[in-house]
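One structure, pasted below without further comment.
Of the protein chains in this complex, one is absent; all others appear in place.
Which chain is which? They are A and B, in the order written, and residues in each are numbered from 1.
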Amino acid sequence: MRDDIFTKRRNGNLVFLLALLILSVGSIIITEYDVIKGFTSITRAVIWGGSNFYPDAESLRILPEIFPKLQETVLMSIAATTVAAVLALVLSLAGSQTTRINRIFSIVSRGIASLFRNIPIVAWAMVLMISFSQSPLTGYLALFFGSLGFLTRAFMETIDEVGNNSIEALQATGAGYFHIIFQAVLPASMPQMISWLLYMIETNIRDATLVGVLTGTGIGFSFDLYYKRFDYHAASLVVLLIVITVIVIELVSNNVRRVIL
Amino acid sequence: MQFKELIVQETNNICEQLSSYEDRHTSFKELFLTKDTINFGPIKLLDRASIAMRTVILFLTVLTIYFFSTLDYQSIDVLKGFTDTFVNFKTMFLNPYAQRFTLGEAFYNVVVTLGLAFLTTLIGGIVALLLGLLAAQNLAPKQVTNLIKGFVAIIRAVPTILWVLIFAVAAGLGSAAAIIGMSFHSISYLTKAYSESFEDLDRSVIEALMASGANWWQIVFQAVIPSSVTYLLSWTFLRFEINFANAVAMGAAAGAGGIGFDLFMAGGFYFDLREVGFITYLIIAIAIALEVFSTNIKGKLQKSI
Partner (left out) sequence: MALLELKNVTKNYNNECCALDNVSFSVDKGEFVSIIGPSGAGKSTLLRCINRMVEASSGEISVDGLISSSLSKKKLRKLRTKIGMIFQHYNLVDRLTVIENVLHGRLGYKSTLAGVLGRYSQEEKSQAYRIIEILGLNEQIYKRCDQLSGGQKQRVGIARALVQNPKIILCDEPIASLDPNASKIIMDHLGNISKEMGITIIVNLHQVEVALKYSDRIIGVNRGKVVFDGAPCDLTTRQIRDIYGSESEDLIIDLGERHAG
């Protein structure tokens, strides 16, 4: 009996490994990935990076140019996330199983969330670029729509998680819908929602760089500019500043989380 | 003698407490008797948590207002921008059409993108398994976990696109740079996720095995990995979904090929909204299929283990 279980499990593991192997080989072929070149490029990149990719004294001259860009990118990410969070709150209340008003609203808001989350940010950037050209609004809106989808889903799960126990209790006392939302649902789910909001800001700063490269705005544009001019010292300074910004935001978020959760 | 006194005293104390408790107890009638109001302050508790939450909300609101107030509204017509965008979306989603490639080519490119995502996830998963073990506080010394967690946090702070572009200098633009560059983020993300799953493991299990003389590798393979394999797999599937989206983006922004490159050409080069719509639909369909697939797998795994 026991042997059976063990052989079965071993066979299962073998099948799993075999499937992984086949998929890997298939992927390597179809993506034309040169495995050896890929891995040797790591050492080459390290050597190259050590000798070229660091900020030198001369590159500091660009600081006055890139600080405004960095500030713009950070503010854009924060504004996009915050506004998206407000809308996502409404959508998630309408969409959650426990707080929905009726089925149709629920399906609609779930649909919106799923659609917006899965439209690639590249598509947003391309389309918005056509109308808003290189204004910060392009990046802002691209981040906004993506965040709206993600946050709606995250908030919906948060509301479902905090459970309908206290909702049931308040219904039984004769409290109305808005009483229940403001006195039970929001107090219980607010900390987790703020945690998601902070996570989204971090993610958006990184995504803002991508949008910037695509649309020629913000800090992503600065990087692209120096990168294409082969001014790697300046480009590395941009990377360093982004890293510092993201890490500072992550540290602040972690501290906030520790207090509120 | 002293001891006896102590006991008597203690007994008296208990009796007193009990009787006073009883006294307070049976007086629901008081509710009808007294109607005078007690002066009452605010009922909300202002503890650290609620102060922190209010500060965060206030701070974000102020920064948002500041962003909008400093935005340069002169150079663009905002209203026209919005109406244009609306019209563009309508064209995109209501008249999707592909003319520069066949359906077969589109599918081929989707598979390329899926391949990029798969390889990235695989490399990420393998490396992260090792790093995750070394970053789990219950499995490795504190200095090592801190070192790895810090290292991984720095890797994560660099946007994926920058990793790919940096590697492209050494490896040239193409799938090699994209896969290695994207793997960095996967490694970092999965290391964090895996190590947190390992840390959730009950300490007593590890202690019991250590007491029986098992060495580190035995503990890892007999206890740690088997008991967290569900979490590991669901995090990995989640990362695969993210990597698919990333592979689309890298195709567009860093020449990694696949459907992302088609999207970039359609939108950024030909300005063909109908084709952008077609590709977007294709990507949404795949993304939703992946999501459904991974939710199903998660459900099955949770049942079987």
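The working rule: a contact is a pair of C-beta atoms (placed from the backbone, for glycine too) under 8 Å apart; a residue touches a chain by one contact, two chains touch by 3 or more.
None of the values given here were measured: they were computed from a predicted structure.
> Using the definition of touch stated at the top, determine which of A:7, A:97, A:183 or A:255 touches the missing chain.
Answering carefully, the residue with contact to the hidden chain is A:183.
> So which bits of chain B touch the chain we can't see?
The list for chain B reads 21, 24-32, 34-40, 43-45, 47, 49.
> Determine and list the chain A residues touching the chain excluded from the picture.
165-166, 168-176, 178-179, 181-184, 187-188, 191
The working rule: only the chains that are shown with their structure count from here on.
> For chain A and chain B, let me know how many angstrom lie between their CA-based centres, rounded off.
Centres of chain A and chain B (C-alpha means) sit 8 Å apart.
> Would you tell me which residues of chain A are touching chain B in their complex?
Those residues of chain A that touch chain B are 20, 23-24, 26-28, 30-34, 37-39, 41-42, 44-45, 48-49, 53, 75-76, 78-79, 81-83, 114-115, 118-123, 125-133, 135-137, 140-141, 190-191, 194, 197-198, 206-207, 209-210, 213-214, 220, 223, 227, 232, 239, 242-243, 246-247, 250, 256, 259-260.
> Any idea which chain B residues touch chain A in the complex?
48-49, 52-53, 56-57, 60-61, 63-64, 66-68, 70-72, 75-76, 78, 80-82, 84-85, 88-89, 92, 111-112, 114-116, 118-119, 122, 153-154, 156-162, 165-167, 169-171, 174-177, 179-180, 245, 248-249, 252-253, 257-258, 260, 263-264, 266-268, 271, 273, 276, 279-280, 283-284, 287-288, 291
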